[in-house]
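Written below as structure tokens is the structure these notes are about.
Only one protein chain is missing; all other protein chains are in place.
Should a chain be cited, it is by its letter among A and B, assigned in written order, with residues numbered from 1 in that chain.
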Amino acid sequence: MTTVIIRTTARILAPFIQLFGLYVIVHGPISPGGGFQGGVIVGASLILLALSYDLASAEARAGHAIRIAMDSTGSLLFAGIGLLSLLAGGVFMDYGIIPLPLPAAQVRALMILLIGMAIGVHIMALVSTLFLHMAEDHE
Amino acid sequence: MENAPILVVMAPFIGAYLIPLLGLWWERYCYWVAAAATGLSVLFSLTLVGSVLAQGTIYYTVGGWEPPWGIELVVDPLSAFMCLVVSLVSLLAGAYSRSYIKKELPEGKATSYYTMMLLLTGGLLGVSVTGDLFNLFVMTEIFSVAAYALVPMMGRKGSFLASYRYLILASIGTSLLLLGTGYLYMVTGTLNMADLAARLPVAYAYHPWVVLAALAFFLVAFGVKSALFPLHAWLPDVYTVAPAPVAVLSTLVTKVGAYSLIRVLFSVFGMPLITGAIPVAPALSWMAAAAILAGSVVALQQSDIMRMLAYSSVAHIGYVMLGIGLAVQLGLTGGILHILSHALAKGCLFLCAGAVMYRAGIRRIDDFRGLGYRMPLTMAAFTLAAASIAGIPPTVGFMSKFYLALGAMETGSWVLVAVIVAGSLLTALVYLRVILLMYFGAREGPQLKEEPPLGMLVPIVTLALACAVLGIFVRVPLSLVGPGVRVLLGM
Partner (left out) sequence: MSDLVIPGNVPYFISVALLLIGLYAMVARRNLIKKIMGLNILSTSVFLFLIAVADKRGGAPPITVPGVDLYVNPLPHTLVLTGIVVALALTSFALVLVIKIYQEHGTLDADRLMKL
């Protein structure tokens, strides 16, 4: 039951929703929000497309393999930053001491941004996979 | 290896994130990643045991944030003991899974099976090493969700319903766990366990009802997780429909539930509060006594082997809880030793039952007739593990029940001693029925030797031998349990 009005609105809205999601992710370290919230917003835009068009077109934009790959990569990146700080001689997740040619405070800020983005990618893939998987199962 | 406390948890988690990626292209390597990750956990657990024995309790701050602000991992002898038990049994269950899931699981499930298995193991290890109440909640949820997902893997009839019931019951428990954590945070302003233990007596003086409500929430939450008698309703269905290695992991889930209860009762609330202010510990031991008797009696009536083992698990969680409830050194030693002996023996029994289903397709106990000649090694292992569960010397099961009985005598409650002995006799009856059928039941038809494949036989035999060897050399586990109990009781 999708009309041309719904489809057009969804098509126009989707990029803005995704942009807002990205904004929430990258502003996570300095404002309310962060990887999870932003990831959910971006993932919701994909769900909107699946609802207003059909499953196949959402699947065409982000296939199963791509979503699983993004899901794993996001979490591995998060764990990887934790392990990097181990290798740099600190404790787990003490990412301030990762040796980069920057002041320690900036390294911390950079790494927390990276972590936020990793979580964002992970959650985005996860939320859309949850929905698409359930919907496919139901058909 | 000063980073072992975090690495023991991260090894399975990183493995769990790698497997879906790998499963997209090379599904057959998933098993090896899972084996490597759990194997690494075993190595790190051994490291932890070594350093705990050498230098006492290890403290590790995650992210370099000092406690009480950051998350602290605290590994005392008891945590190291739990890590070793959990990672070793998970490794054996994982090794067993390789041949098992090829036949029993639907096509294409291997990737998600190993992912969930590693998440479960990682969550259990995370609970074992954490020193932070909120982190305990998070890790509990991680292994719970993985457990709900593993139960219906085989797609047996009714398995989704069993998983759903498990989910609903257990999430009431975990919601209350979070609420209880919130209550304690409200009156103390901290989530770190050591910090909480220091501040709770004062908080109790000002807000006794808040602290007691939190204690009640924790009791219900961990009671559901560990399937303590009136809260065990989820367990029989789950064990009956789950794949055999998952049933083994589920016994670990109940053990870790009991461990969390020990942590919260002794390391957070402390002895004066749980025995003096409100008699939680005695109440716990009476509930445990009811569990021992009821579980064993119901196990006697079962006709399905998995269901029988499940009710027997309810009874044996009762033994662990009895040890906690006695709250004296000998009793607690027995209870914690029973975590080990029951994990080994019940793990072996579940794997044997799985092997019988794998080879002969038998679930009903009446069909076990003559099986002792068809699968001699498997059934010998079954008998040895059953002897340990029933508490026949010189197995480790005897040692743990012996310590429990000593503890009960020390507190002077002879009724509990009688319950321990009666429970042992009932358990012996439960398993004797199966063993007699196996070896003395009339043999029909051609008797072929059909042992399970080597990958399944090795874990079974290892667990069975461990039951006997650790019983003879009971000093080995006691060298960890003893100091662990002394730390808990503040001696």
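Things to note:
The rule is simple: a contact is a pair of C-beta atoms (placed from the backbone, for glycine too) under 8 Å apart; a residue touches a chain by one contact, two chains touch by 3 or more.
Predicted, not measured: the structure shown is a model, and the values here were computed from it.
One chain is not displayed; in the complete assembly it touches the shown chains A, B.
From the options B:164, B:286 or B:373, the residue with contact to the chain not on display is B:164.
When the missing chain is restored to the complex, the residue among B:35, B:105, B:138 or B:360 that touches it is B:138.
The chain omitted from view is touched by exactly one of B:39, B:182, B:376 or B:394, namely B:182. Remark: the residues of chain A touching the chain excluded from display are 30-32, 36, 127, 130, 133-134, 137-138.
Taking the whole complex into account, chain B touches the unshown chain at residues 134, 138, 141, 145, 148-149, 152, 157-158, 160-161, 163-164, 167-168, 171-172, 174-175, 178-179, 181-182, 185-186, 191.
What we mean here is this: only the chains that are shown with their structure count from here on.
Chain A contributes residues 65, 68-69, 71-73, 75-76, 79, 82-83, 86, 90-96 to its touches with chain B in the complex.
Of all the residues in chain B, the ones that touch chain A in their complex are 3, 6-7, 10, 13-14, 17-18, 20-21, 23-24, 60-64.
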